[in-house]
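All protein chains but one are shown in place.
The chains carry the letters A and B, assigned in the order they are written, with residues numbered from 1 in each.
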Amino acid sequence: MISIILVPLGFYYVNWSKSGEGAGLYSRDWKPDEVFAYWNPDDFYQPVKSVVGVFKGEECINCHKGVTPGIVKDWQASRHSKADKKVFCSDCHGDNHENLHMPTPKVCASCHTVQHQQFVDEKRYGFPSHALAMERALDAKHFVDKPKAEVTACLQCHSVATKCDSCHSRHKFSAAEARRPEACITCHSGPPHPDDETYFNSAHGQLYLKEGDQWDWSKPLKKGNYPAPTCAYCHMDEGKHQVADKSIWKFGLKQINPLSSGNEIKRNKWIKLCSDCHDKNWSAQQLKAMDAERKKTWNKLYQAEAILKDLRSNNNLFPSTELRPPYPGDTKHSLIQRERIGFFEGQASAFYNVSPIERDYFNMWYFGNLGAYKGSAHGDNSFVKKWHASMDENLKDIKIKAEQLQRSEKIKTNTKIIKDIWHKGEYTEFNQENN
Amino acid sequence: MISIILVPLGFYYVNWSKSGEGAGLYSRDWKPDEVFAYWNPDDFYQPVKSVVGVFKGEECINCHKGVTPGIVKDWQASRHSKADKKVFCSDCHGDNHENLHMPTPKVCASCHTVQHQQFVDEKRYGFPSHALAMERALDAKHFVDKPKAEVTACLQCHSVATKCDSCHSRHKFSAAEARRPEACITCHSGPPHPDDETYFNSAHGQLYLKEGDQWDWSKPLKKGNYPAPTCAYCHMDEGKHQVADKSIWKFGLKQINPLSSGNEIKRNKWIKLCSDCHDKNWSAQQLKAMDAERKKTWNKLYQAEAILKDLRSNNNLFPSTELRPPYPGDTKHSLIQRERIGFFEGQASAFYNVSPIERDYFNMWYFGNLGAYKGSAHGDNSFVKKWHASMDENLKDIKIKAEQLQRSEKIKTNTKIIKDIWHKGEYTEFNQENN
Partner (left out) sequence: MISIILVPLGFYYVNWSKSGEGAGLYSRDWKPDEVFAYWNPDDFYQPVKSVVGVFKGEECINCHKGVTPGIVKDWQASRHSKADKKVFCSDCHGDNHENLHMPTPKVCASCHTVQHQQFVDEKRYGFPSHALAMERALDAKHFVDKPKAEVTACLQCHSVATKCDSCHSRHKFSAAEARRPEACITCHSGPPHPDDETYFNSAHGQLYLKEGDQWDWSKPLKKGNYPAPTCAYCHMDEGKHQVADKSIWKFGLKQINPLSSGNEIKRNKWIKLCSDCHDKNWSAQQLKAMDAERKKTWNKLYQAEAILKDLRSNNNLFPSTELRPPYPGDTKHSLIQRERIGFFEGQASAFYNVSPIERDYFNMWYFGNLGAYKGSAHGDNSFVKKWHASMDENLKDIKIKAEQLQRSEKIKTNTKIIKDIWHKGEYTEFNQENN
């Protein structure tokens, strides 16, 4: 009897058909802005009908020399124009001008099979990974909830999954160019991935900035070919396109066990790679130092989480979850209204619609944790120092706000709890044991 | 009878004579630090009397080869030293060493008439514009109010109106050099104009960083000459010196109607320019995406303004305007004491002397709005994301502080108002309509 109600309900919520104007899990709940067509062409691109006719490659070039000379020059400088069998515009975009398409990785795969296969292989590492980036964006509840004018910004980077020119800039598609760190930093800068900032502040980045223009970028990313490593040298060693392959700490997003058997294998790959230039022992101890930094960070985050869970249990958050407006998607599907404490259902959703003390936790996790992680991973000590100090400040603020929230309820009855908050943390026995 | 009193009062306040030691509208209320002489030479520069004599160009060079060899080498590398009729030190600074002057744009105009005319033409676009930058700084009430030790920093950049070497670094004055983005970023970095950060994080900036050193900078800024655009390529296309000519969104400072007839003309200029490399349709949709981002930003700002105006009407601000000290200039001219709620009389004055909730609004406007704007204008999605999240946090803080301020007055009588604050904003019907 109940199943007669539940099964259709299930179908209603899970959107099996994935119909609707949007894409992904919640495709029925949103519609794309026009510009989305360029970030996710498979789902949204519609050909422009302004020019009529079927054209051969040479004809494309002849006309576009005048219309868009920049991209023709890029193509002329590319291997595509120099191969025995030239790769023309029409080979990737089609030859019917009323029905052109934006090339997706599948189009590139028709020649670059190995690279595409490696790229797709990355999916088995789960998220974060480049190959899953678009799905991850579209299937996030806060992507649906936010105005589309804002989440356009998300798609620009997450389109790394749906087009190859995120790294190999069109229409030169130069491997040499993609080996340089700038190919990565258009996306990998700022929170939650200050790879740009931390690499360029490191000794590696400093060497690149000083001498990189003289290095021979046509060489493959192999031991002995480069005086200092770049993003790709370490994360795509020997040019492998499954970038997440060596990822141990999962972008800093979660606490993991760095010494699990799977991670032990990855760790040995890192030590081997660092040993292209450094002593094996040195390399191993750098990784241990990073583990220690990570452990310390998560200890801070867990302290903060414990305080917040306590407040939530005692209904001490202000504004309370009842006071805050529901998420639009939840209003629509009123049976599954989520409790509005962002970080308990995935930290990214704590970006929005939370109380100040929850935001302090989010700042710890998003800016502090991830900034410190990239600092210790890339050798930028200034970032480690800066973001640990910031986390300490967040934790302090959390304690102060927690005490104030609790006090308004409990001031007369429970002073012990208040003091207990203060006597945990930076300056306690815990740290003495760890010194 | 009343006019007998009012007319002299008017003269007193408006400072018709513009006398006094300072310059600009409030010239009688302040005096410059010595260093101002270099930023605003027309008003403040006094020749140094240390060397006596009248010298020919060759004589200047001969002596300064030993005294200041760096600038002589710069001149030797310049077109000024290579022209048939050489342009010597004395041609710009004068030949009487006791009476030398700092060259202003008018001096350069005696040869570079077209560029100077274009530069001056920019004034008709009003502020923000380079040609009006010095007036804008000197006539700002907060320039007079602030200690001169601080506003020295303002003049360094605003001197772009009063000397040409802000962009064409002396004494090489190379057009090739000024075409590169670094010529702009000494001023155009940080709030309220993170052009530096957003350009270099964009795909355009990434190409410049990787390959820019190989580009031929002697070429004019025209279609087909550069593989990727720079600041000047887009904002001074074909080398035109009226930089504000294509400005639609006015630096992000105000909400405008992007589809007014005047802006429609500018928009078509942009689409034409972007189409040097990109598809016309693509270009148009990028601009529409920027419009959508702008609309969303101003929606957030207006929500915040409405809350603040309400608090002000109900005298709920803390510290109240009565509690705060008067601005020094107002103390002097006591008849026109301004109300100290910065943002109602021009957002820039909210930089100082405001209550925390007003400061939250200022941060939304100054960091959030302007950061997000430059992110969406220059293609740095990371900036859009970061600053919209920051605006959301500011708006949340404004709501929380507003509720706390109101509560101290109204806690028993008016709970409806409090809830209304919360149920407007990010996660409301408004957004659902826009999804």
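Definition applied: contacts are C-beta pairs under 8 Å (C-beta built on N, C-alpha and C of every residue); 3 or more make two chains touch, one makes a residue touch a chain.
Keep in mind it's a predicted model, so treat the numbers as computed, not measured.
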Given B:Lys146, B:Lys240 or B:Lys300, the residue that touches the chain left out of view is B:Lys146
Chain not shown: contacting residue from A:Gln118, A:Ser169 or A:Ser202:
A:Ser202
Note that chain B touches the absent chain at residues 29-31, 33-35, 37-38, 48, 50, 67-71, 73-74, 144-150, 152-154, 156-157, 169, 177, 180, 182-183, 185-187, 189-191, 196, 213, 318-319, 323-328, 331-332, 351-356, 359
Using the touch rule from the top, list residues of chain A that touch the missing partner.
201-203, 205-207, 209-211, 213, 223-224, 226-228, 275-282, 285-286, 288-289, 292-293, 295-296, 375-376, 379-386, 388-389, 392-393, 396-397, 400, 403, 419, 422-423, 425-429, 431-432, 434-435
